[in-house]
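All protein chains but one are shown in place.
Up next is chain A:
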Amino acid sequence: MNRKLQGLLVPILAVFIALVLGAGIITYLGENPLKAYYYLFTGAFDGERAIARTLLEATPMIFTGLSVLVAFKAGLFNIGAQGQVIMGGLAAAAVGAFVHNIGINNVFVVLVIAAAAGFAWAGIAGWLKAKLGVHEVISTIMLNYIALNFEQYGLNYPLKAGGPMGPSPQTPPVFEASRLAMLMPDTKVALNVGFIIAVIAVILIWFMFEKTITGYEIKAVGLNPTASENAGINVKWRILFAMGIAGSLSGLAGAERILGGVGQYTYRQGIMGSYGFDGIAVALLGKNSPVGALFAAILFAALRTGGRSMQFNTSIPSQIIIIIQAIIILLIAAENMFHAILDKKKKKVSN
């Protein structure tokens, strides 16, 4: 079997093995895994509401998956998507809820500002890498924690709603003009235009890497920075640019959570979940392809929405989904193990 086919097989095998291991745990706990997985599946896909919920959950993961992917292509590991999501979300909430009647208050401008905030935040890591050779894994982890504290500061002090919203740390809702339109209003699920924007982003990122010189140069830098430098590519600028684009994609993920009405259009604690870290899983499972990331995001979102219905209908806690997701990533980290096993099989067959 050639490497390319094996490469496609690995994510499918990883998901399959993780589900089998999950079934083992479910059986061990005295439940029927088929019944549990039935609720998992119907909870994610059965009916308009379920589908709307799944796609709503997938939207930020598509953005953050693309974010991690763009950095990957440049040879960078963006652990900082979570921080970039937070900074994008805070920017969206700050402009969307506080800037009023000065002509810039519309959804497009707010999205651009959120993307710019993400660009700037990731740009710090990009700049440190390009200029000073600081490893982006450590710098983005640090930036995540700084962003997290900044979020707490923002929600407790300058952006705090207070008043009728009560003493909880959250922003006031964003104005009507800055809200993203709903896609399936009948379902009462907040699935919004952000999903369409995410799909457009998938196409644009695909186009950038397949059809433009910039995309080609980023890939070249990722594969071999020294050779790229010799070929006249401005490696430092490409690193900074790739990290910035990665940040702006994550920034859009944060903006969608606020402007899309997930939490009554306010930025409240915990609203950003772990979408930045999910992005890592999405990019890995999607084999670093934008379309792959789209499907991987929908899969992880389906596991999560379906997991809630499984917990409701069986005695299995929904956290089993996180365990399954972790096993998938572990198996992908062990990709070489699959290659070793598959190559051995091939040898046996040819003998």
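Here is the rule we use: a contact is a pair of C-beta atoms (placed from the backbone, for glycine too) under 8 Å apart; a residue touches a chain by one contact, two chains touch by 3 or more; residues count from 1.
Quick note on the criterion: contacts and distances are computed from a predicted model.
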item: Protein that the absent chain corresponds to, by UniProt name, given "Na(+) H(+) antiporter subunit C", "5-oxoprolinase/urea amidolyase family protein", "Heterodisulfide reductase" or "ABC transporter permease"; value: "ABC transporter permease"
item: Residue of A:Ala36, A:Leu159 or A:Leu284 in touch with the missing chain, whole complex considered; value: A:Leu284
item: Which residue of A:Phe77, A:Phe98 or A:Phe295 touches the chain not shown here; value: A:Phe77
item: Touch criterion as defined above, residue of A:Leu34, A:Ile138, A:Ala181 or A:Ile203 at the omitted chain; value: A:Ile138
item: Residue ranges of chain A at the interface with the undisplayed chain; value: 29, 77, 79, 128, 132, 134-135, 137-139, 141-143, 145-146, 149-150, 152-153, 156-157, 277, 280-281, 284, 317, 319-323, 325-327, 329-330, 332-337, 340
